[in-house]
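Every protein chain except one is present and positioned as in the full complex.
Note that the chains are named A, B and C in the order they appear, and that numbering of residues resets to 1 at the start of each chain.
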Amino acid sequence: MANSKYEYVKKFELDDTLLPASWLVVRIDGRSFHSFTFDHGYQRPNDDRGIGLMNECAKRVLEEFSDITFAIGMSDEYSFVLRPTTDLFDRRESKISSVMVSYFASCFVYYWKDYFGDVPLKNPPTFDCRIVCYPTTQCIRDYISWRQADAHINNLYNTTFWSLVNSGVPNKEAETMLKGTFAKDKNEILFTKFGINYSKEGAIYRKGSILYREKVDVKVKEKPDGTPVYRKQSKVILCHEDVIQDKFWNEHPTLLEV
Amino acid sequence: MANSKYEYVKKFELDDTLLPASWLVVRIDGRSFHSFTFDHGYQRPNDDRGIGLMNECAKRVLEEFSDITFAIGMSDEYSFVLRPTTDLFDRRESKISSVMVSYFASCFVYYWKDYFGDVPLKNPPTFDCRIVCYPTTQCIRDYISWRQADAHINNLYNTTFWSLVNSGVPNKEAETMLKGTFAKDKNEILFTKFGINYSKEGAIYRKGSILYREKVDVKVKEKPDGTPVYRKQSKVILCHEDVIQDKFWNEHPTLLEV
Amino acid sequence: MANSKYEYVKKFELDDTLLPASWLVVRIDGRSFHSFTFDHGYQRPNDDRGIGLMNECAKRVLEEFSDITFAIGMSDEYSFVLRPTTDLFDRRESKISSVMVSYFASCFVYYWKDYFGDVPLKNPPTFDCRIVCYPTTQCIRDYISWRQADAHINNLYNTTFWSLVNSGVPNKEAETMLKGTFAKDKNEILFTKFGINYSKEGAIYRKGSILYREKVDVKVKEKPDGTPVYRKQSKVILCHEDVIQDKFWNEHPTLLEV
Partner (left out) sequence: MANSKYEYVKKFELDDTLLPASWLVVRIDGRSFHSFTFDHGYQRPNDDRGIGLMNECAKRVLEEFSDITFAIGMSDEYSFVLRPTTDLFDRRESKISSVMVSYFASCFVYYWKDYFGDVPLKNPPTFDCRIVCYPTTQCIRDYISWRQADAHINNLYNTTFWSLVNSGVPNKEAETMLKGTFAKDKNEILFTKFGINYSKEGAIYRKGSILYREKVDVKVKEKPDGTPVYRKQSKVILCHEDVIQDKFWNEHPTLLEV
């Protein structure tokens, strides 16, 4: 449409194209979820409703943006991985980032009641978002490992911390007890004091949540004689497997194909 | 918290600090709102519920981020202006952008029913967002003028277009009739064919919506004898004034103070 | 010219346009000039040949790039100021930076013998370069003041240091003596120990060197009757004035015009 003498200001929008041929990670993270989870009475350390909602939102994001091949989430965050060849929004950083994070936030409110039922959503939640480029497959594997290792570290800590607190240890004291401890120390506390075998805790807490796309046979119709007709369709799968070791990647070789 | 050998991947997050001492504009815009407004039965060309909701969200954004001094919105977009001196999120572009756009989107869903009542929200809406730096006060004035001039151009066009269509002219034909016409031609059509004096149309449509912060006297308590006690408080004001001419700025000199 | 299937790699060159309407400073600085000046027997603390050569190179840069309106240099560095409106190389950062710094370096070798005569240039010198955007006139004034204040601070220190050393004080000891001293202490030492009134030292050392462009009347021909005919021509002027105070800028109002 025709425009005004002021239009020159559009020139100040600088190009923010992301480096071609590099893997892209879009990581979102809840803003001040320490307060948000407290205010909404989240179970501690893990609230299944909260995790379910995060996974729902992430799944919607994958369904909306078919260039995302993999995602991993835990706590109040989710990382979405886009292939090196993606040309989504011409690889414009601000477009990809803003569209994904706003859709995630918008889904969070939209699907809230499906997970939290009558618990009222007291205020609209906020998420930050960043995009990081990773040049090689090794880097992107290490990124994913970083997030899963982090999920493990935090969850082991939180599980031990809240077990202590729930058993009557004051918060401050529990903190002091855990300061400087190693994984094996926390496993020990959990086992001896609370009879918890940490490795038997739900994988959803220990490993976080993984989403990926897979071609599956979907029954699309039946022949007149009743024989089912299948077609390959892309489906988003949720799992909680280890993605640090090679096993998962060997079983899903296309995910890291360039 | 302790971390893993994978943590080196954090180094790939590059610094995105915005140039100090420049005005910042954060502009959000609804993604595919052509479809969204159609799918939700928005009044054409302007739906007061939609405008009300956009303004509500923008107001919430201003209340949440006190560094925003001014905002202007129209159609499916809103521009937020931050002072050159702002140090919000250390001026990190992705933080500012993602947090604002996700909050806006989240508010949009949250307050939907306050404006659209029983009209169901069919799907979570999405917004893009970008940040642009403007070095001088002249530039930022021109940016604001650009958006308001654009609001005018689009609204005059849309008003004429839908008047024609509503009077029975087929869409294609209405488009052809308006192609290449100037403002005065459209004013003429509106007046002669529909008795509409465009300049008397609601300022909310012609000028868009303006939000700014103002110190107002708020009654905070009453003395024993009943005398009211006032205190200056910052309040977000909504108006639809002309912000291209100097009048508005002369009346609110602090808004452009550096 | 026709090209190959490999040409896709050109797409990896990302846009590096500098923010429009902001002042640009291109600052070059000699690499390892501590060693370079020592190896070439520069006078301490200031070598007139070295300063002369730096100024020659800077002058050539101004003559080559007419968009530079002002430059200030001291020690092994020079800052070139370009107007907010400059469109040199479409404001591409790497182009402006690389072309200016390579020309400066190339001039340094080219004109070496004009200043150092028989002193052989032992190795090709190197310079780093950066471009910084400054949104407002206040900022660019402050930038220039920063460099001139720095020249003063360093020169006062160096003058005192070398006076002490030349009078027989060992380097280490001179360092210790000056540690934590203020300007007035150094002035005092200079005056009482060496009879030097620092404020009478050459402005070229105390203020650095300033280059700017000025329209001057140049005699272009003579009329038959002998009357000279003048024309305004742009000329690069070298001076060593104070550019922190307003006086210089009031006398040359066009330099900061936007």
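We adopt the following convention: a residue touches a chain if its C-beta (ideal position, glycine included) is under 8 Å from a C-beta of that chain, and two chains touch if they have at least 3 such contacts.
Just so it is clear, the structure is predicted and the values come from calculations on it, not from any experiment.
Just so you know, the chain we are not showing touches A, B, C across the whole complex. The residue from C:A21, C:M74, C:V101 or C:L190 that touches the chain not shown here is C:V101.
Residue in contact with the omitted chain (choice from C:T85, C:T126 or C:N197): C:T126. Among the residues C:V119, C:A149 or C:C239, only C:A149 touches the chain that is left out of the figure. Not every partner is drawn; the one left out touches chain A at residues 19-22, 84, 133-136, 139, 258.
Although one chain is not shown, part of chain B still touches it, namely residues 11-12, 14-15, 17, 19-21. On the side of chain C, the interface with the absent chain consists of residues 1-4, 6-10, 12-13, 28, 31, 60, 93-95, 97-99, 101-110, 121, 123-134, 139, 142-143, 145-146, 149-150, 153-154, 157, using the contact rule stated above.
The criterion applied here is as follows: only the chains that are shown with their structure count from here on.
Measuring from the averaged C-alpha position of chain B to that of chain C gives a distance of 46 Å.
Distance between chain A and chain C, defined via averaged C-alpha coordinates, is recorded as 52 Å. Averaged C-alpha coordinates give centres for chain A and chain B that are 31 Å from one another. Residues of chain A found to touch two or more other chains are 12.
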